Every structure is written in C-alpha cells, then in structure tokens.
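The complex is shown incomplete by one protein chain, all other protein chains being positioned as in the whole.
And now, chain A:
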C-alpha cells in the first residue's frame, strides 16, 4: 500500500476563477475535496459603519461599490428604503427611468455572469461576445449618468438626470438586438455537449435546503421555488408589466444557467413594455426636503437584484445620518451553501459550482 496524504490547497485569494479576492481552503484526497472552508473579508471596507457618519445622499455612491456588477439595483434599494420611511412620492417619469435602468442592469449583470461562467468552464470566446453586448448597455448608462460602472444615478425622491433626447429609442433598438444575440448564445453554448456534461447534475440541492440556507434569486428558483420579489411583493412599477418567473426543476448548475438566460429574456420583455408606456414628459425629482431626515423608527425593504434578494434595513433616530444601516447582501447569503456543496466534488467542479452561485466579492465582503 502506498502511503497517501491529504493535500491542503489554498484556492485564492489570487486565483483567476474566484471572481475577486476570495479564498477557499480545500483539503484534497487526490482531486476529490473532503473539506472546504471559505475565507472571506479581503474586500471588506466597512460600508455599513461608514454609512453611519454620512447623510443618505452621500451613502448612495457606497452602494455602487457593493455589487459593482449591478450598481443600479443597489442604488434603488437604499433610496427605496428612505422613501418608504419618509412616505415620499416619486414622479412617474423618474420611476420609469429607474425601472428601465434596473432591468437593463439585470441584463448586463447576467451577461457578465454568462461570460465569466463560460470562462470558468474553459471557453474563452463567449466571454468576449457577452462583453460586446454588455458594452451596449454600459454605453446607454454612460449617456444617462456619465459613468460606466459606479453610476450614483438615483436620489431619494427621483433620479439625478433625465434621459437625454433619443435615449429611449436607443433602448428600444437594443431589445430586438439582444434577443437575436441570445439565440446566438444558445446556438454556441447551450447545446454544446461538453458544456452540458460539465454542468448537468453538478452542485445539486433541493428546494428545502435552498430555503434553509436562505438562498434567493436564481439559486433558489433553480430548485423550482417560484419566488421573485418583483412578482410576489411588487415594488416600483412591476405590477404594471407582464412577465414570467422562470424556474428550474433539478436545482443543478444547468438549471441555474437556464434560469439566468431566461431571466434575460423576461427582462427584455419588461423593457419592451416599459419603453412603450414611458411618459413623454414629467419631473424626474419629487418634492424632497433639503435635508433628508427620515422619522425615528425602523424600516426593512427588499427588492430582487440580479443575484437575489437585496434588502436594506435602516434604523433612524430622526437625524440626517442613519443610526444603523444594514444591507442584506444576496451574494453573502448565497455563498454560505458552498462548503456543503463542495464535499465530495473534484477540483474542477469547485470552479463550476462557485461560478454557478454567481457571487460578487464586493457584495460578499461589503
């Protein structure tokens, strides 16, 4: 008998497939993982603590930097929480603009996921195709608010900038373009035998486990639980539009992949209706006091970000700064299931499963 021993391997913090500075300490028996311990916190900036000494308008740029792949939804959850506390009315045009950018952001975020996931699996070209199409959205955002990634676009009571002339038409043109590209994606990747063999049946869990771990977003819906806050607790204007909530059935990486691609289609469907109903003119800022002081009390609001349920809990003492601000970050919560999924898998599946969860380390560590 040859003497063998377990191999302790540090995956990350500098590793091309951990999507940022994230580290997993794995014990390997050959190539099979016997134990996995995620180590996080390399990107911790203390956002929530910093927020306690800032007023609400000043906090918005910090939310951009949490989930930097989906900054618009982060903006929204903060301003939505403050508006709920203060009972502010948001003008219709501003709310439409918010909804359009949030759905565009969902498409952009899923495109980043799609491209990097394929890169994790070992195919390089899809990454560049996804980034080409995401670039169109980024350019639209750039025209709207002058930034490509950290937008700082929304304000309590409205949005900072109105859409420039012709912007809505560009969004309208983007929808059929993206639908065509999605068909291309399906042709290139979704039917690929190697790809299917890599992700089918990998990282499987059932609905009960997903709920126990508090998973949300595509990670929950892949198990067949039809739960989408846009549908179940409509915020913004989502109750005005028709769309479906795609779900999977087996809860493996393939279902997560399918759910996310289908969500892009549904987002385009929402966008198509939103662009049609977009009000011709109107205000983009509501009536907001000069200094925003939410009344004393607590509020928790939650919305559906591309990664799942992002929540914002504000405790206010009636001052311009929050007494305590807490974000429920979906990447952080979704990540907790990782050690359970990894035991018994190979090194290769580690990357497949981690990529399938779709984390953004800025949000995990906040």
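Definition applied: a residue touches a chain if its C-beta (ideal position, glycine included) is under 8 Å from a C-beta of that chain, and two chains touch if they have at least 3 such contacts; residues count from 1.
Note that contacts and distances are computed from a predicted model.
Trainee: Leaving aside the chains you can see, what is the UniProt protein name of the one that's missing? Options: "NADH-quinone oxidoreductase subunit H", "ANTAR domain-containing protein", "Extracellular solute-binding protein" or "ABC transporter permease subunit".
Mentor: Missing chain, per its UniProt entry: "NADH-quinone oxidoreductase subunit H".
Trainee: Which of these, A:50, A:149 or A:194, touches the one chain of the complex that we don't see?
Mentor: Among A:50, A:149 or A:194, only A:194 touches the chain that is not shown.
Trainee: Determine which one of A:21, A:123, A:211 or A:315 touches the chain that has been left out.
Mentor: Only one listed residue reaches the unshown chain, and that is A:123.
Trainee: Given the full complex, what residues of chain A touch the hidden partner chain?
Mentor: Touching the missing chain: residues 7, 9, 15-17, 31, 118-125, 128-129, 132, 188-189, 192, 194-195, 197-198, 346-351.
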